[in-house]
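Notes to accompany the following structure.
Of the protein chains in this complex, all but one are displayed in their positions.
What follows is subunit A.
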Amino acid sequence: MYVSDTAAGGSRPRPRLSWRVPGNVLALGAVSLVTDVSSEMVTAVLPLYLTLSLGLSMLQFGALDGLYTGVTALVRLAGGQLADRWRRRKLVAGAGYGLSALCKLGLLAAGGSVPALGAVIAADRTGKGLRTAPRDALITLSAPPGALGHAFGVHRAMDTFGALLGPLAAYAVLTATGGAYDAVFVTSFCAAALGVLLLVLYVREPRETAGPRLPASLRAAAGLLRQASFRRLCVAAAALGLVTVSDAFVYLLLQQRAGLDPAVFPLLPVGSSAAYLLLAVPAGRLADRAGRAPVFLAGHAALAAACVLLLGPGWIVPVLLLHGAFYAATDGVLMAVAGPLLPAHLRTSGLALLQTGQAVARTLSSVLFGALWTVWGGDLALTAMTAGLAACALAVLPVLRPIRDNTRENTRENSREEGP
């Protein structure tokens, strides 16, 4: 919860829906922006570097890739637990950012060794897993509960802007150096190091409220699921995750349906990101005003609509807009729903639990969709997923509805909990 708000008893009138964003959120946004420039620079050139400079088959690489998915989930949960236990969210997030920064130099050091490259990429991913939950917890602790949607919208927009700049930066470096991949990695490292420094200098660990320190333990974190609202949210997010069509399939189907020129294919994710960038703040503000759970569900409706278009005419721009809207209305908004439901001393663990559940569900969804495709073919598989998504969104509507009304009360409940 918002600390000073709790201290004042939670009843202080606030200017509703101001455009102001807390400095800490802007600082975290700047960290994410710079870090995403760094990581997307590498993303843009890594396949080319691996296959052309090193002569390494991507398939060989892909086989390595799958091994580390489970590790990330565990690291995320452990990171959340440690951040809560030590009350050092900034430290754990910083460790994640720092690890990923070092990995950029690791790419240089790994040279042509496949296991070394696999290890570096796994470490990079571990860093990402480690930092996400503490960063989102810091955002929820830095903004007033009533404006969390806006705060997350601003953060995600900055993050996405960085992701869009990254490939351009990589291109600039490659052009300026005549194709020196190591220069891209060095530049990427410098950007990542700047991100870590921004975090150290400008992100504050929110002050704890007065009163006895409540211990954070694994048992307490698991106990979060006994709280009805949070349990409902986790179940809803995981259930929706199971019927969420993954990005790769959306782009693949769009390319097939629209008969796109293959050279345009890599631009499709750019289109989704651009829509996400434009819609993140409006969606966050709408969530603050109209309720976050409804906006979260509307985001899934947008994805369902995109799927319907994929089944039908396959219009490129509307599909990408809806796909971007799906991210804008779900990613940060889910964290904004969850934040106020979780006591401050267990917030990182709770967010990590929610994110992990969603990530695991989405991985299963890809497997499920692939299986459906094999049995029924692409069209029928997509129809089934879309129907499942719509049914699931309708089914969780009554589950999520009470959460919206409880948001304010839960905040009070938690504040009472903190000072018995």
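The rule we apply is simple: a residue touches a chain if its C-beta (ideal position, glycine included) is under 8 Å from a C-beta of that chain, and two chains touch if they have at least 3 such contacts; residues count from 1.
Basically, contacts and distances are computed from a predicted model.
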Absent chain [UniProt protein name; select from "WD40-like Beta Propeller Repeat", "Cell shape-determining protein MreC", "Pyruvate flavodoxin/ferredoxin oxidoreductase domain protein" or "Iron ABC transporter"]: "WD40-like Beta Propeller Repeat"
Residue touching the undisplayed chain, where the options are A:Cys234, A:Ala381 or A:Ile403: A:Ala381
Interface with the unshown chain - residue positions in subunit A: 39-40, 42-48, 51-52, 55-60, 62-66, 113-115, 118, 121, 124-125, 128, 167-168, 170-171, 173-180, 182-183, 186-187, 190-191, 193-194, 197-198, 201-202, 247-249, 251-252, 261-267, 269-270, 369-370, 373-374, 376-378, 381
